[in-house]
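Shown here is a partial selection of chains from the complex, left in place.
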């Protein structure tokens, strides 16, 4: 798969942008537009990027779209509960079958992330526009390539521990905030054949998705989460004695 | 909590026992009865054991029962889909809040385990009554205390890889079968405040729950999974600046 472009779909609930003028000013093409622009700008021909939103039929995530998506990025906040369970099922199956998933900021509570992780994914928060420092704790990890240590975000919503997730398979970034809190904000998980990256920076009230280091992390995450395999997840399979010996004849 | 008995509830779908005479002969008190008997026999006053089955109201798992359960053991096979989603929700929340869960054999496909792990939990299988050897790969783990290396089970259903689970937080046992397959049959997970142990030996067609080494593993698992904490899982919480400084005044 190395030589064909990575097919990225950036999904956004796209609600704040409809309702709040300041968000629209900050993200005139929507948060999805800014994320898509960042990735396309950094990865160029190595990606094909499209967007999808809650308001579209099947939220823009019909089976055909998922079949043609290597990495799905997900931003949601106020409308998690409006996401149809059938779509959640479909996305979960796609991830188990190998599609990458990059869950952004308030998507910690997205149905599909909670479904894949099994926990509440709750956390502490405070929206005071504090400085966030994003520290790399895994310097050789490809998602941390090319970003400073720390990344400095001048103003952000605070997300703090305890963050109720399973222990991540790899912990890449830990943030601190001006108020003193820490947060495991860059976490890798593998579920089925799919890779999942959760990345906490990014809020509708701050221009975080225009920050060049954050864009670099997102581009790295796309490359990391691109499937090694794509298949429909196997069913439970009866295996008669000696089944594998026949493979080698 | 060290000094009060661990309150164990052994849950069984209890279907094979109703329908198949040979299973009833093997497990006259049901699989739940055999499991409960094994634990009570080994742990004595250190546990209080009760049972619950699918056929009871709320499957015997009302909120009051869960509130009084430290460790829930779960056996299911043909009736996974008959388990009410409201009960599954309740059990998931109890685990996240600290209740231990020991999932047995074909409970790899139990709704609640798949819900907590997020993957399909599919595997390969063959029911030919083969010898299973259960090897300890974590000799210092308390669940492996006091059992031989390997445990020998003369006849069992084969469960083989690939087993579609998240990488376990701790891998304790790996089985091999006469036909050559291997299986990660003793896996620890932590989700929220709860501990989960999946243990594959045990099938309605073989007297595995009468095997003294298997009983020892189950007793060890109960002790390991007993809660360190019991609380309702926290919601997402707003935390005004300096909130924690007040804690220390």
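Should a chain be cited, it is by its letter among A and B, assigned in written order, with residues numbered from 1 in that chain.
Assume a contact is a pair of C-beta atoms (placed from the backbone, for glycine too) under 8 Å apart; a residue touches a chain by one contact, two chains touch by 3 or more.
Values in this document were obtained by computation on a predicted structure and should not be read as measured data.
Visitor: So we've got 2 copies placed here, but how many does the whole thing have in this file?
Guide: 4
Note that only the chains that are shown with their structure count from here on.
Visitor: Turning subunit A onto subunit B with a C-alpha fit: angle in degrees, nearest 5?
Guide: Superposing subunit A on subunit B takes a rotation of 180 degrees, nearest 5.
Visitor: From the C-alpha centre of subunit A to that of subunit B, how far is it in Å?
Guide: 32
Visitor: Mind pulling up the subunit B residues that touch subunit A in the complex?
Guide: My answer: residues 92, 96, 109, 115-120, 122-126, 128, 158, 160, 162, 164, 166-167, 169, 179-181, 189-192, 233-242, 244.
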